[in-house]
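The other protein chains are all here in position, but one chain of the complex has been omitted.
So that you can tell them apart, the chains are marked A and B in the order they are listed, and the count of residues begins at 1 in each.
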Amino acid sequence: MKTYRKELWFNTEKRFSFVLITEKVSQALKESGIKEGLCLVNAMHITASVFINDNESGLHKDYYKWLEKLAPFSVDGYEHNVGEDNGDAHLKRQIMGREVVVAVTNNILDLGPWEQIFYGEFDGRRDKRVLIKIIGE
Amino acid sequence: MKTYRKELWFNTEKRFSFVLITEKVSQALKESGIKEGLCLVNAMHITASVFINDNESGLHKDYYKWLEKLAPFSVDGYEHNVGEDNGDAHLKRQIMGREVVVAVTNNILDLGPWEQIFYGEFDGRRDKRVLIKIIGE
Partner (left out) sequence: MKTYRKELWFNTEKRFSFVLITEKVSQALKESGIKEGLCLVNAMHITASVFINDNESGLHKDYYKWLEKLAPFSVDGYEHNVGEDNGDAHLKRQIMGREVVVAVTNNILDLGPWEQIFYGEFDGRRDKRVLIKIIGE
């Protein structure tokens, strides 16, 4: 069995953004030399997500509006916000999820035709990480 | 280490449906011959889910109403809907999730007493796939 570990670092300009990372995960998989197995990609921070969906800007705006409606930004609206203002970001991340697990087949990410991997940031403008861990052989 | 890969295909009659797939995943596990490991089951499409919950028709109606309330179908209500009408389906799928990872113990899906695996379709009436990838030995 082989394993491979890699971190990706982000520091987004905006509080809320989605960053396409499929190519970077694919690159890590190539580096690993693993042909068959599983690839875990997870946010290492609790106000961010890794998720799979469509690379379409209209949809990303829909996600922004929808998440803002379900869990609005509010400095005073959360008990978590004592010396913090990111209570909403912890909620948004639960909707979008912490991680994805992607099948590895023949050294390729075994994704459907429209599946793209994104880093979802809900409290950006600081250094944050994603972990890639691949196991297989 | 062994790995096994199988696709399941669906073409649901309705836009929204849940399809019980525990038996099919269990069958794939038997075919794999893998006794101990992990089994990933994921939607390969971004308007569908694989999730685990109860096989109870009342609950499935509750999910339908609830998802429709949180992310209503609307031709005009989403920026994604330019030549599309499935913006809501991309949102619903994030609530229900893309994938499940199930433990494999003694060649059996190591599920709790009421856990059943479902394909969740939010934009059906077309051919769509689920991927099963099992690794272990």
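Everything that follows uses one rule, which is that contacts are C-beta pairs under 8 Å (C-beta built on N, C-alpha and C of every residue); 3 or more make two chains touch, one makes a residue touch a chain.
These numbers were taken from a predicted model, which means no experiment stands behind them.
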item: Where the unshown chain meets chain B, residue by residue; value: 1, 36-38, 51-54, 56, 58-59, 61-63, 66, 70, 95-97, 100-103, 105, 110-115, 135-137
item: Residues of chain A in contact with the chain not shown; value: 1, 3, 5, 38, 40, 42-46, 70-71, 78-82, 87, 90-91, 93-95, 97-99, 101, 129, 131, 133, 135
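What we mean here is this: only the chains that are shown with their structure count from here on.
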item: Rotational angle, Cα trace of chain A fitted to chain B, multiple of 5°; value: 120
item: Gap in Å, rounded to a whole number, between the CA centres of chain B and chain A; value: 20
